[in-house]
Structures are given as structure tokens and as C-alpha cells.
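Every protein chain but one is kept in place in this view of the complex.
Right after this comes subunit A.
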Amino acid sequence: MKSLKAQQHPLSKIAYELEVLDAPVNGVKFADKLSESDLFPLKPTQIDILQINMGKMCNQVCKHCHVDAEPDRKEIMTKETMNQCLNVIKNSTIKTVDLTGGAPEMNPEFRWFIEEIRKISEDIEIIVRCNLTIILANPKYHDLPEFYRKHRLEVVSSLPYFTATKTDSQRGDGVFEKSIKALKMLNDAGYGKEDSELKLNLVYNPSGAFLPAEQSGLENEFKKRLKNGYEIEFNSLFTITNLPISRFLEYLLRSENFDNYMEKLLEAYNPVAAANVMCRNTISVGWDGFLYDCDFNQMLELKVDATSSQHISEWNQKALVEREIILKQHCFGCTAGAGSSCGGATA
């Protein structure tokens, strides 16, 4: 499978993607729903989380990837941009640094960056969104669990299901088996045990055009199946809704599920989830240092609506807190049912 970019697919052109996403759903725009909930214009509450995209390079090519990541993507965060991020971490109210990609570990400065964050603060929460298979992809990554442990990183990893068929159909042949091996390595390093401070959280997202299951019930099922089948332990399961952008949007359109899926998201709109959307306390940093309301807006190249603070080098906390969050129809994905965020359900 190739990225949309490598295929030169029409949806790899942001203007076209935005045009598709601009269409009202049954005559309704996302902003209309927020108005009904007295949440429009949507404003931040504070900025607690800095989510940093270390690059679009990844060892996997997942069918639903909103980043359109793959091994041949060249966009990688430079050390200069990382230094600008460090400056913000040092001088702002950031409580959590959330590292994502692609596979963030493939950035050659990944370990240096984490060591520098730890020099600034021993207490700041650092999350790495590890795809698991990277740990086995090359001998130079085999010691990652130990590196995570040493720097007390929280590991958040996608595992769409507790069976190989469903996992491999979404993330590629052999991914389930490798993920299980990587999870065992993380457990061996002390991650995922019930009382351990080394948190290992898994992410479930539906393998198609339907909404995720109720989070706590599915977490129990995952725990039972992974423990009984593979002796694997983890802390929490985050259920995430697939947002209709990039490769998942391409799937929806190709399979003629787009209209029904958008209607489903609209029908499931939950004002409680809307009040708790992650963009209200998060800033997303692109590989090139530009700032966005969330990782999805980043992929749609919708920079924050704060003209004096659109790049990490010009960070202006006041301007960012006072900005209006940019909304499109894909936002319905975060407000459907129990809500969806990088930390799972929100309502």
C-alpha cells in the first residue's frame, strides 16, 4: 500500500480535501451544532498539552492513517525546531508533552529531545505514541522500552483489536504478531502492570465506517483477551473515532460510506463531548514548527487563528489562549457518542 501522496491521489491535495469537508451534513455545519450548545465560537480553556509531530516518516502504512505516513515520507522535525519547542516547554504552562508522528522514534534526534525535556523538568508528563512494531523494526530500536523506562515516558500504542485478522487488515500483514512481541518487551521493562507508574495505554479505533464501542466495557474485554491469550498487561484502553480526513476519508468515499458516516457522526453529536474536545487545552506542533488546533487540523494545514503566534518560534501564550479554534466538518468525529480525543472518550 502506498500513501495518497505517493499515489498522487486527488485527496493528497489539501484544497480538494477541504472542499469535500466543507459540505454540510443534511444541511448542518459543525459550527451550527456548536452554536446550539452555546460553544460557538469555540475557545480554548487553557494550554496544558503540547502535541509535537516529530515527522511523517513511519515504518508502517496503515489504511486509516490521518497523517498519510509511510517509510518514504521525508518531513522530519529538525533540531532547531526542537530547540524552539524546548524553549516553549521551559517558559509556558505546558504540563504534558505528547510526541507523535509518523513513528516519532524514527527522528534521529528523538532521544536527544527527550533527554533535553527531562533536563528542564523531572515532573512534566511525556507521552510517546509508539506504534509498537518500531521496537522490532531494527536492532537500534530494541532498547526503546528501556529508554522509555529510564525517562518515565507514558507509552500510548494503537492495537485496533485483540485478533490478528482485524489488526493486520488495518495496520498491515504481520503487525499483530510484532505488536504482541513489543508489548511483551514493554511488560518486561515494567510497563503496564496494575500498580506501576510506567503507564502503557492502548488505543482502539474501529476498523471501518462505524463508531467505537463503549470504552470501559471494551477495555475489560481487551484486558481479558490479551491476558488469557498472550500474558500481556496494560493500563487503560482509549477508544478513538476515525475522523474523516486523509486515508480514512479516501476509504469512505471509495466505499460509498461517506454520506452515511457523516450522518452517523451528526446524529451522535454529544454536547458534553463538544465541551471537552481536546483542542481546547492542546496545541499541535507540526514537523516544521507551525502551530495548529489539533493533529487533524495540522494535516489539513489549517494553522491556528492567531496571526502573531503561528510558529513555535513566535509562541505567544496570550494570543493562543484568546484565539478561536478553526472548525470543519471533520470535527463531528470528536463530538460523536462518548466523544473522541488522543486520550480516548471525553464524555
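Keep in mind that, in the parts below, a contact is a pair of C-beta atoms (placed from the backbone, for glycine too) under 8 Å apart; a residue touches a chain by one contact, two chains touch by 3 or more; residues count from 1.
Note that contacts and distances are computed from a predicted model.
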Missing subunit (named according to UniProt) among the choices "Arsenosugar biosynthesis-associated peroxidase-like protein", "Branched-chain amino acid ABC transporter permease", "Electron transfer flavoprotein subunit beta" or "ATP-binding protein": "Arsenosugar biosynthesis-associated peroxidase-like protein"
Touch criterion as defined above, residue of A:Gly101, A:Pro206 or A:Pro244 at the omitted chain: A:Pro206
Listed residues A:Tyr148, A:Tyr161 or A:Trp315, member touching the removed chain: A:Tyr161
Touching residues (missing chain, whole complex) on subunit A: 161, 163, 165-166, 204, 206, 208, 210-214, 217-218, 221
